[in-house]
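Here the complex is missing a single protein chain, while all its other protein chains stay put.
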Amino acid sequence: MGGSIIGERFVALSFGESHGRCVGIAVDGCPAGLPLNESDIQGLLDLRKPGHSVVTTQRKEEDKVEILSGVFNGFTTGAPICMLIWNRDSDSRSYDLIKNIPRPGHSDYPALVKYGGFADYRGSGRFSGRLTATLVMAGAVAGKLLKSTLDIETVAYTSEIGGIKANNITKDNIATRYTNDVRCPDPEAAQKMKDAILAARKDGDSLGGVIECVSTGLPVGLGEPIFGSLESDLSKALFSIPAVKAVEFGSGFAGSKRRGSENNDLYYLKDGKVMTRTNNSGGILGGLSNGMPLVIRVGFKPAASIAKTQETLDLSKNSQAHLQVPGRHDPCVVPRAPPVVECAVSMVLADHAMRAGLIPAVLK
Amino acid sequence: MGGSIIGERFVALSFGESHGRCVGIAVDGCPAGLPLNESDIQGLLDLRKPGHSVVTTQRKEEDKVEILSGVFNGFTTGAPICMLIWNRDSDSRSYDLIKNIPRPGHSDYPALVKYGGFADYRGSGRFSGRLTATLVMAGAVAGKLLKSTLDIETVAYTSEIGGIKANNITKDNIATRYTNDVRCPDPEAAQKMKDAILAARKDGDSLGGVIECVSTGLPVGLGEPIFGSLESDLSKALFSIPAVKAVEFGSGFAGSKRRGSENNDLYYLKDGKVMTRTNNSGGILGGLSNGMPLVIRVGFKPAASIAKTQETLDLSKNSQAHLQVPGRHDPCVVPRAPPVVECAVSMVLADHAMRAGLIPAVLK
Amino acid sequence: MGGSIIGERFVALSFGESHGRCVGIAVDGCPAGLPLNESDIQGLLDLRKPGHSVVTTQRKEEDKVEILSGVFNGFTTGAPICMLIWNRDSDSRSYDLIKNIPRPGHSDYPALVKYGGFADYRGSGRFSGRLTATLVMAGAVAGKLLKSTLDIETVAYTSEIGGIKANNITKDNIATRYTNDVRCPDPEAAQKMKDAILAARKDGDSLGGVIECVSTGLPVGLGEPIFGSLESDLSKALFSIPAVKAVEFGSGFAGSKRRGSENNDLYYLKDGKVMTRTNNSGGILGGLSNGMPLVIRVGFKPAASIAKTQETLDLSKNSQAHLQVPGRHDPCVVPRAPPVVECAVSMVLADHAMRAGLIPAVLK
Partner (left out) sequence: MGGSIIGERFVALSFGESHGRCVGIAVDGCPAGLPLNESDIQGLLDLRKPGHSVVTTQRKEEDKVEILSGVFNGFTTGAPICMLIWNRDSDSRSYDLIKNIPRPGHSDYPALVKYGGFADYRGSGRFSGRLTATLVMAGAVAGKLLKSTLDIETVAYTSEIGGIKANNITKDNIATRYTNDVRCPDPEAAQKMKDAILAARKDGDSLGGVIECVSTGLPVGLGEPIFGSLESDLSKALFSIPAVKAVEFGSGFAGSKRRGSENNDLYYLKDGKVMTRTNNSGGILGGLSNGMPLVIRVGFKPAASIAKTQETLDLSKNSQAHLQVPGRHDPCVVPRAPPVVECAVSMVLADHAMRAGLIPAVLK
């Protein structure tokens, strides 16, 4: 396959380019009988789209989803669900100027080599963060499927931006994560993060950060070791999100510094249910879900497109060049990432729940 | 698939259990004409096997590879290469005792639920670290293929154990990484790591750590965005290694704290070749290799099997229990992990080089 | 996967329903640099669409292809190529009447059971012959890719309808196959076939037939035994065409009646090229192309939708029923099938040529 397909039973093929006609995704394998319409998807898309606050790019994108197939009379049919967003007219002129001047930190240079100059470079084409909208569309379907059948829920939120960390994350304040601009449940940290983003933007610069994601309600035993371990397939999906450079489960790198007696999660029974006193495993043991909440941390690099002048090359002249990336860009992509991470995780969990035979082919 | 298969063009199916008859792997898709015999594989297996020093388990395993198919007259034929190691008689009695008493931090509990009690639990069965020998066998073939055709080389080494970090990593001392017990290129840190492991073992405890992996010689453009990004497929393979809980590329989580102007790698020309002044991207931009060294950090949790008494459950009685894990175990798996990481990475790079059409179907 | 995806390197996902918003297909893996626009596809679609003559259904379908992604400045980019045809308003009322009355010979009954009543039954939904337009779109791209890179050409024509067989098939008259209504190169047989179709229609009945397909220019060695034999993958694609119930290669079933000395193809050299004196193998030995023309025969059953009254069931009442299938239907689908067979074969050959590394990732 050419890299645009993911999944074994809940399978998705992403298509489209940032400044092409549309961005879309076709989902094959979704069971019949799931109630579904555009509004189930639009809500998550709206949380992803730019322009919602001062911390994101001021470009306006309407991002209105259309379902082209696979839904009939308000229910999924079992046939592929093709969904897309039509792109509005974009101003692509600035991209012509930098066609041969690769932006540092961007896909420009390797993409130019790989596709021999044929790739659609406008707005970063296939490599644009805009393509995460396709993950959101597929993941919204997956999330509804998981909620309807197994009562699995996934929430993601900003836990760090520019080195500023959230504290006091609680179930309650997670529920309010979309009420502030940076999508951080800790309001105090949220304010500092926002200030930091605005300061970076003022400097023509950008910031990175970390998204934390928690899924609850997983049955015990999702995952197919060795190569289909839950961590394997989750990380594969998460590293498909542009700018993601690090993924850890549970105590992750911090656990690498510990002793086994500190990191092992001890078992106990709670109302007859097997639980662990801590959750350093992040809900995964041996590549299998263990019934505890799935906990993932996803590291995003600072956005590569910055207004500051940077050293680069003019490949058409084979010479050194300097570049101020033109256009309006996100000073920090992290505030737009929570729905993307939620949806990427939902896609993988839906796939594994189907692989485990836990979701019937027809929902009643 | 049942989770035991990885790859699209260089494909591997891992089989076997820790205390079953054998552990093995069948590789489908390796080109014809690669010189190959058991000694190409045995060297890497020997670096993985336990008993080589005081910091590993004192169990002795011979781990002698046999090639069952796919090689004729000293060359690969283009047919599947099945390789295996026969297990020697193991003492599995201790595992009967803990059949219903899940070891904290281990796969025992979710595996029991998932496979309904039918899984081979002896020596952790399919979830044993012993299965990493199958990755090594397949990866040794991949590594030789990459070296022969594209001059790609992959080296992994211990960069941190129990919080002790290596410094002064150089190309020269990486070459000596297998000369000390912990496989750390920095001899001073290596000694401290060894002491820490011995101290942990004395306490009936274990340590985690971090492996760093560097691949050089990659052509520009390996990787298939979106879902087949190089980070996606590398992380999928790396999270298939038991005890791995974190993976980052280039500046990874540290990059998440930076500004774009600090993290972007600036371009320059060196002898006509496009290079970057820093390598915070870890050699991957937009999911594609950019020609710079591939740099990955892999976090291992401390080994779950420890001699210390731990709280757990007796699932046969549905009651609380205490457990001292019996048997001889690794106080730290990290020193045995570098060949495993090297081989997992080689498998993925071979697959992507084939997907990109860079390796011919017949080698001349 | 849910069954709507085919291929390993040249991969296609078909979506859409007969009376839904559209029918479409997304192709992942097509190399960059292939000149492509809608007109490359429209020609083959026009040959498939109904209404071109008295022997097909009189329904009018415009079947105008739109390329949504993967093409930029007139060339493929290496990104997925999503193509679709918007459906025009269809009269679906008659399908409500037969929702619970399965048409004999149709997918109605098993589809109703499989999808629990959620499938879009209008116009046979996902099971409609209309979905073959999606194969044509993907196959048109594959065919152009094969012609441009390896000079492979595929032609299919009607060789039998209602038991009337074509004779005197020559390279010359094959070239004229699309000039008569039944797409049979033998003009005398073509007239008889046409008469037979009109007679069947007059009786409220339908006819079956056989399509023959020949591909030339194949390099020696396409195919991946065992399970990826060329016959395996070609038959998989061909049996995806509705109404196909039989596939044979070369002498096929007739060869089963022969002795080895009659059926073996003897080798000779022609201008230094290895040739066989006969081609009973149909160009495939051991699952591999042998350089001789690929010859396939594909058997289509008579169209199931007929005006004659037939015995069936009313599943809503669990009782016997009688049915005259309403609407306008093809009295014989065979005359519309040659472009579909050509395109299905091209898709498989493109996939195998890519798997064999014979088509570069970027065309110059």
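First chain written, first letter: the chains are A, B and C, and each begins at residue 1.
Simple rule for what comes next: a contact is a pair of C-beta atoms (placed from the backbone, for glycine too) under 8 Å apart; a residue touches a chain by one contact, two chains touch by 3 or more.
Everything numeric in this text was worked out from a predicted model, so none of it was measured.
J.: Out of B:Val11, B:Ile164 or B:Ala307, which residue would touch the omitted chain in the full complex?
T.: Considering the complete complex, B:Val11 is the one touching the chain left out.
J.: For a quick check of understanding: of C:Ser107, C:Asn180 or C:Ser215, which residue touches the chain that isn't displayed?
T.: C:Ser107
J.: Tell me where the left-out chain touches subunit B, residue by residue.
T.: Where subunit B meets the chain not shown: residues 1-5, 7-9, 11, 13-17, 20-22, 24, 26, 28-30, 32-33, 68-70, 72, 75-82, 84, 114-116, 118-120, 125-126, 361-362, 364.
J.: Mind listing the subunit A residues that contact the chain we can't see here?
T.: Residue positions of subunit A that touch the missing chain: 8-9, 354-357, 359-361.
J.: For subunit C, enumerate the residues touching the unshown chain of the complex.
T.: Residues of subunit C in touch with the missing chain: 1-6, 8, 14, 102, 104-111, 113-114, 126-127, 131, 134, 160, 162-163, 200, 203, 205-210, 220-221, 223-229, 231-233, 235-240, 242, 244-253, 255-269, 272, 274, 276-277, 280-282, 285-291, 299-306, 308, 310-313, 315, 318-320, 356.
In this text, only the chains that are shown with their structure count from here on.
J.: Can you check how far apart subunit A and subunit C are, centre to centre, with Cα atoms defining each centre and the answer in Å?
T.: Between these chains, centre-to-centre, one finds 39 Å.
J.: Using CA atom averages as chain centres, what separation in Å is found between subunit A and subunit B?
T.: So the centroids are 26 Å from each other.
J.: Going by the contact rule already set, what residues in subunit C reach two or more other chains?
T.: Answer for subunit C, listing residues that touch two or more other chains: 8-9, 361.
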